[in-house]
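The other protein chains are all here in position, but one chain of the complex has been omitted.
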Amino acid sequence: MDLVVILIVVAVIIAVEVPLMWRKKLIEELWVFSFLLLLGTFFGVINAFHIPVSNPLGWMIFIYKPVADMVNAWLA
Amino acid sequence: MGFLNRTITKIFKNPTLGHPNPTRELPKEPLKENLQDNIEHIKKTLGNSTDLVVRDFFIGSKHKIKAAIFYTDGLADSKAIQDFILESLVLEIPDLSLVPENDNYSLLKNHMLTVGDIKDATEFHSLLTSLLSGDVILLLDGYAKGFTIGMRGWKDRGVSESATETVIRGPKEAFTESLRTNTALIRRKIKDPNLWLETQQIGRITQTDVSIMYIKGIVDDGIVQEVHTRLDRIDIDGILESGYIEELIEDETYTPFPTIHHTERPDVIAAALMEGKVAILVDGTPIVMTVPTTFVSFMQTAEDYYQRADVGTLVRMLRYFCIFISLLAPSLYVAITTFHQEMLPTTLLISLAAQREGVPLPAFIEALLMELAFEILREASVRMPQTIAQSVSIVGTLVIGTAAVDAGIVSAAMLIVVAVTAISSFVLPAFDLALTVRMLRFPMMFLAASFGLFGIIIGVIAIVLHMCSLRSFGVPYMSPFAPFNLADQKDTFFRMPRWAMFTRPKLINQKNMVRVKSTPPEKPGDLTEE
Amino acid sequence: MKRRALLLCVVILIQLFVTGCWSRRELNDLAIAVGIGIDKIGDQYQVSAQVVLPSQIAGSKGGSPQSPVNLYKATGNTVYEALRKITTLSPRKIYISHLRILVLGEDLAKEGISSVLDFMSRDTDTRNDYFIVVAKDTKAEDTLKILTSLEKIPAVRLFSSLETSEKQWAPTSTVTLGTLITELVSKGKNPVLTGVVINGNVDVGQTQKNVETVDSPTELKYSGLAVFKEDKLIGWLNPEESKVYNYLTNKVKSTVFYIQCPEGKKVSLDVFEAHSKIKGSMHNDNPEISIEQHIESDIGEVQCRNLDLTNPKTITELEQIANHKVVHLFETTIKKVQQEFKSDIFGFGEVIHRSNPQAWKKLKDNWDQTFVNLPVSVKTDIKIRQLGKVTNSFLEEMK
Partner (left out) sequence: MLEKGKLSTRQLTILVMLLTIGDSILVIPPSTTHYARQNAWISTLIGMVIGLLAIYMYSRFIKLYPKLTLIEAIQKAFGKWLGTVLSLMTLMFFLIVTVGSMREVSDFVIAEMLPGTPIPPILTLFILIVIMATRLGIEVLGRTGEIFTPMIIILFLILTVAIVPQMDIVRILPILEDGIKPVLRGSISITAYTFLEPVVFLMVLPYVSQQQKITKGLLLGCLLGGTIIFLTLTVSILVLGPDLTTRDIYPSYNIARRISIGGFFERVEALIALQWMLTLFIKVTLFFYAFILGLSQLLKLKEYRVLTLPTGLILVSLAPIIAPNFTYYNTVFDNYWVYYVITFGLVLPLVLLGVAMFRRALSKDLKSQN
């Protein structure tokens, strides 16, 4: 069901944007557009099938852990 | 909105588009020497239309000159034709002067025709046009030119009282269908040489006179230029009402909001002209449009300026309040009673719940039905003749109102909400803005029904975004609110005292700002001192 | 800018899909609970909800006289569970946003109230505008059964009478969830709750008869404050002492108390303004509390024959007597609380915390012991302003 909704949305987006770009010959735009759209669909599918994403902001934690610990230690 | 444009043109494509247009262009062929030929030709072109009157006669008794007059029955003033053309030409001609040698044409023109407005016509096209717009044509035998004599005089509704924009204090007169009368009405108010008037014909078939009026030196010439270009761009077979023009020259078609203000009151037009706007008059309609238009101008009525300032301000705030009510009242009711009951005071909640006991429909459907019913009633009572309209409204109130509640189909509270909505939508002075609100009310109800207050908030934001994006002839629609302009606030939410409104709106025109020079009235000091 | 229309269509479509889903509830699908009572039965919670029948309260069409409210009850392992179980009895979901009063059974209060309060603070429907009371020597359930006149909905009646009595007579105290929780977590102050008792027979009280007679056989009535230690009920203050509590927490708007004039008869004073200053100080690292109580009052009633109210001396005299009486009352009450309950309901700890934060760090851990023998000095300053309509009482002339 969710998948269907996603596909509908994607179809609508394409129907709205692509013809104009095509007519205006905005080729680069078209590439970026389709890339973003794919990305969006990908995340959408992850949502739809409830694929478990283990700790999505891990990278942020990884990068900033030292700083955080330092500050907490200093201001504890 | 290129997308919509394309689809629409696709769907409603005119089959004969691109073919030479169906109307028969009249050839610009010159008049002939021979009178009889001319008569024949004219009759032929007009297809012997029965309202064309052709009267041929002889001028003078000794040297007879063959002549003929043409006029369209009903458009020309036949009495005047009697007195000033036939009599003076047939009877009172000093015989001796008419001799074949000398130029009788100019003789007639200069000495004998006792009418003011005379033009020469040398070719059929212009001749026919003026004939059909009510002039009288006089042709002489042996001359390849003729007179067009201005004797227009047709039946025409006199200046009557304004029907849609009534005031308690202020002039009662309203525009009529004839362009001349309207321009006269405006000139009567502004006797200034700088009040300029330009006229052009629009409409291939109807040849309607469209004139624009503005005060030179106040108006922004750029806007006048813009109006000209947009009017010239129009190519249409006929203009029957100002609405045609409005749709063809407005900035944005796909918007529920009116971007051109129109009125039937000369004083309103005069005020607009003095603010530096341009008035567009169309022959055959009692409605005059003004551009550029901002949102606030739909919230102002003539009376605001005739009453005292404080009253005007108060009434105006009431209007701004009412626009919110009529836009949001039903959606708020739906949202609060179906999503946010905790926002009602306990006692109110209990009584509302008591009313809804046994009402079968969900609140949203209930609201939708009632609004629909109300819109139907209003439409019916507008289209009906007055007498029936009253009975319609009675039926409406009785059936829809009392009966529905008694039958337990709708709750009384909902009825109250709908009623309040209706009343406050009538408060809005500009009818087309009221229409806008009526339209937008339904999507708002949808949003409210599915997302509660969140939906309403989103809807409001969307509407405001849209309004801020609108422009009317280059002027931002929401000015002077956004872009904000302190000096212009004096005539938006508030109506400042006359002596305080001393400049014209900034965004409409930049030059010649000064408006009022008089200072606030001083209180007379205590006269009985000593 | 372009194609806004199409986007709009999409929105509308979504609308059509989702309309009438999720969190929407029609007014006539709600069971509006105005009062909730919680009792502890074994290790189960019994939740009883007093639900309004709107048609009986506001309905225009008068059908058969039915009771204005219904009482549903269910038991469960947790409060939430019990509340949801009620749907097995009631046709509609219990809706507690308009809760007016939350009654806690005495036995529950004795075992500790904190366990039930979390639900009330967590649930998104609840607001913070209802009062919490304790059912004194009865079950919370019973207090919600009693029908009342003059205010058709019993819970609303409890709510408003608590409000008025706090304003006018001051032995009761309106406690909302927010304050209760703050006091529970704070080390320097323990909570109190007003107690509600049933005068008369419950079985009579819940029948229509109760509201048909002039003098209702069964009445709901507030009496005194319940003293808590941490979250456990440990004793009751009588109305006089409760009044002291309200004085000290600056809750007294207006009240009446009497004093004895020299000849032994009574004069009643109408207090119209009162506020107390509580100061904390460290006296060689022992905390001390000093209380200054200001009271402004009028003379409301005089029973004494020879009392010359036209003479300023008399007034000062009366003020002296009043001072003594009030000081004594304060001291005894505070003593009682210190000795008997050992629970700092007056928030003396908070006072110390504010005045000497550093010292408080050391004190807070065994504050309760410190509180028991905390030196408290009371100073009162009572002013008598007006005499009412007359000066001297006519009693003076009577022989």
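Structural remarks
Which chain is which? They are A, B and C, in the order written, and residues in each are numbered from 1.
Please note the rule applied: contacts are C-beta pairs under 8 Å (C-beta built on N, C-alpha and C of every residue); 3 or more make two chains touch, one makes a residue touch a chain.
These numbers were taken from a predicted model, which means no experiment stands behind them.
Shown chains touched by the missing chain in the whole complex: A, B, C. Among B:77, B:252 or B:342, the one in contact with the hidden chain is B:342.
The residue from C:88, C:124 or C:284 that touches the chain not shown here is C:124. Within subunit B, the residues in touch with the undisplayed chain are 339-340, 342-345, 447, 450-455, 457-458, 461-462, 464-466, 468-469, 476, 478, 481-484. Taking the complete complex into account, residues 6, 9-10, 13, 16-17, 20-21, 24, 26, 28-29, 32-33, 36-37, 39-41, 43-44, 46-47, 53, 55-57, 60-61, 63-65, 67-68, 71-72, 74-76 of subunit A touch the chain not shown. Counting over the whole complex, subunit C has residues 1-2, 4, 7, 10-11, 14, 18, 21-23, 124, 127-129, 178, 181-182, 185-186, 350, 353-355, 357-358 touching the chain that is not drawn.
In this section, only the chains that are shown with their structure count from here on.
Distance between subunit A and subunit B, defined via averaged C-alpha coordinates, is recorded as 52 Å.
We define each chain's centre as the mean of its Cα atoms; on that basis subunit B and subunit C are separated by 68 Å.
Along subunit C, residues 2-3, 6 each make contact with two or more other chains. Contact of a single residue of subunit A with at least two other chains is seen at positions 16, 20. Contact residues of subunit C toward subunit B in the complex are 1-6, 8, 12, 14-15, 18-21, 23-28, 30, 32, 34, 52, 54-55, 57-60, 95, 97-98, 100, 125, 127, 156.
Residue ranges on subunit B touching subunit C, taken from their complex, read 1-4, 254, 337-339, 341-342, 346, 349-359, 362-364, 443, 446-447, 449-450, 452, 466, 469.
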